[in-house]
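Take a look at chain A:
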Amino acid sequence: MKKPNTFIVVAAVTAAVIAATWLLLAAPGYTGNEINMTRGVTSQSTINYGLHMTVLWICVVIGVIVFSAMFVSIVLHRKSRGHEAAKFTHSTKAEVVWTIIPVLILIVMAVPATRALVNMEVAPETEMTIKITGFQWRWKYEYIEDGVSFISSLDPASNAARQLESGVNPVDIDNYLLEVDKPLVLPANTRIKFLITADDVIHSWWVPALGWKRDAIPGFINEAWTEIMEPGVYRGQCAELCGKDHGFMPIVLNVLPRAEYDAWIAQQQDTQQKLAANLARL
Partner candidate 1 sequence: MMTGTQQDEMQARRKRAVKTAWLLAAVAITVFIAFLLSGILAA
Partner candidate 2 sequence: MSTESTLSHDIHEHDEHHDHKPSGFLDRWLFTTNHKDIGTLYLIFSLLMFFIGGSMAMIIRAELFAPGLQLVEPDFFNQMTTMHALIMVFGAVMPAWVGFANWMLPMMVGAPDMALPRMNNWSFWILPFAFAMLLSTLFMDSGGPAAGWTLYPPLSLQGGQSFAFVVFAIHMMGISSIMGSINVIATILNMRAPGMTLLKMPLFVWTWLITAFLLIMVMPVLAGAVTMLLTDHFFGTSFFNAAGGGDPVMFQHIFWFFGHPEVYIMILPAFGVVSEIIPTFARKPLFGYSAMVYATASIAFLSFIVWAHHMFTVGMPLTGALFFMYATMLIAVPTGVKVFNWVSTMWKGSMTFETPMLFAIAFVVLFTIGGLSGLMLAIAAVDLQYHDTYFVVAHFHYVLVPGAVFALMAGTYYWLPKWTGHMYSEKWGKIHFWLSAISVNILFFPQHYLGLAGMPRRIPDYSTQFADFNMISSIGGFIFGASQLVFVGVIVHCVYKSRQKATGQVWEGAKGLEWTLSSPPPYHSFNEPPVIDSSTIAHADSTH
């Protein structure tokens, strides 16, 4: 029982370290699987990414110190090596030290954490407002100032493929489950206010690239804001369990440069006005 034990412990730890390093460093390169939080395209997401990495590294360092001490002890202080048990039962000095040091680490973490939260919650003056309403299982977007509104639901190709025994391989569908029929079009470099609510049950509106999610709650209107720095397409999903098709209500943002956005919104207003006029004539 003596030698094999050491061998097993050492082998297991080595294997674990190699596996962890591989998964951390090599896996994304080979598989295209992202393993970390996105840096995103807003000030909030950038701050959150930085804060996430800071806290992650603090945790890794704490973990490495604690586990190394344990590992050293497991290797050296074993009966099979003839190590005699010491008799000490406490040390006030040590206990005070390892109460105070964590408190200091927490204070160091709390400062940027507080700043990030304040930045997230205290909205600056915004230039336009979008009202988002969650339904089972689609999103409704209203451009408050421009009087444009539409409903955005899961793209038909994904919807057909996701049925039980559909026979379609999800790999063949572009952006499987992360594509909608009508994306939310937003201007870049514009401060946008979101008013988020729901009509039936609680949903949660989440686009990781924006750096936050916010619950859409019936009877409440939640506020959030963003300023997207780069045009592009950003994808997200409902993040609060909202019934059987919770997994099938994606969010797609199509962020355009300001001029293109202005042209798009003018065109939308035009179509919606014509539609309204037609309806009135009927």
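One rule holds for everything that comes next: a residue touches a chain if its C-beta (ideal position, glycine included) is under 8 Å from a C-beta of that chain, and two chains touch if they have at least 3 such contacts; residues count from 1.
Picked so that all candidates are chains of the complex that A comes from, given by their letters.
All values derive from a computational prediction rather than experimental measurement.
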From 1 or 2, the one in contact with chain A within this complex: 2
Candidate 2 partner contacts - residues on chain A that touch it in the complex: 5, 8-9, 12, 16, 20, 23, 27, 31-38, 44-45, 47-48, 51-52, 55-56, 59, 62-63, 66-67, 69-70, 73-74, 77-80, 83-91, 94-95, 98-99, 102-103, 106, 109-110, 113-114, 116-122, 161-166, 168-171, 175-178, 200-202, 204, 206, 208, 211-215, 217-220, 222-223, 236-248
